[in-house]
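Working notes, beginning with the structure itself.
Moving on to subunit A:
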Amino acid sequence: MTESMSAGLAQEVAAAVEQLRRITVQVRTRRAATGAGILWNVAESEGRGLVITNAHVVPGNQATIELNDGCAMRARVVARDSKRDLAALEFEPGPAMVSMVIREPQTLRVGELVIAIGHPGGLVGAAALGIIHGAESAPEGRTPRWIRADVRLAPGFSGGPLADATGRLVGVNTMIQGSLALAVPAAVVEAWVEHSHALVAP
Partner candidate 1 sequence: MSTVLQSLSTELADAVETAGRAVVAIHARRRIPASGVHWRPGVVVATHHTINRDENITVTLPDGTTAPATLAGRDPSTDLAVLKLAGQNLPAATLRSGTPPTVGELVIALGRPGPSVTASWGVVSRVDGPWRTWHGAEIDSLLRLDLAIYDGFSGGPLIDAAGRVLGINTSALARGVPVTIPVATVERTVSELLERGSIRRAYLGIGTQPVRVPESLARKLELKSDVALLIVSLESGGPADRDGLLLGDVLLELDGAAVNDPTDVLAKLGGDRVGRPIAARVIRGGQVKTLQLTPGERPTSRAA
Partner candidate 2 sequence: MIRVLIVSPSSGTRRALERVVARDPGLALHAGSDTAVLPDVIVLDAGPESHLPVPMLLEQRPSGNTTPFVVLLDELDGAAGAGALRAGARAVLPRSAAPEEIRAAVRAAAAGLASLPAALAGALLDGTSPDGAGALVDTRDQILTPRERQVLTLLGEGLLNKEIAVQLGISEHTVKTHLAAIYEKLDASNRAEAVARGLRRGLIML
């Protein structure tokens, strides 16, 4: 790669990271270490905002979320799925708009670049760059349980976004397995949000 290309790459990575930081929040509770969360699209927000994170990041019913601009707010857990390790938090007032595109897991290619955002060890909005490691064997047509990426994460990345080179959301970082990172596919999260949000009383 030429020098101008690598400089261009650095700029683009910085720009992609900046975009992702805008939808990444910090999730703080008394009982657990600080994790990350993702501002989620909601069809009818009615002034409320939705954050998706891992269930293990919010052991209780409440948490404080801090947005990228520094605003901190109380949020409450409105849905939880311990098996998938997902939790949804609501807070008010919600952001004006969140635009996020979901990447279909079947279209992921081994070797393509991915970016993760998280808050490791006190650092806020740190980024890690990696590649898609491999497809998990899933029955024909079904979504695999995990997206595996070769990217070095730390606990503060839990609940945060994993995105592709175009900024589309690939998954929610959930676990570290050796030197690999496991993420819940974004499509799975989307389906879960739609399903459980319907159950939540306004």
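These made the cut because all candidates are chains of the complex that A comes from, given by their letters.
One rule holds in what follows: contacts are C-beta pairs under 8 Å (C-beta built on N, C-alpha and C of every residue); 3 or more make two chains touch, one makes a residue touch a chain; residues count from 1.
Keep in mind that what you see is a predicted model, and the values were worked out from it rather than measured.
A.B. asks: Counting any copy, say which of 1 or 2 touches subunit A in this complex.
C.D. replies: Contact with subunit A is made by candidate 1.
A.B. asks: For subunit A, which residues count as touching candidate 1 in their complex?
C.D. replies: By the definition above, subunit A touches candidate 1 via 1, 5, 8-9, 12-13, 15-16, 109-113, 130-135, 137, 148, 150, 164-167, 178-180.
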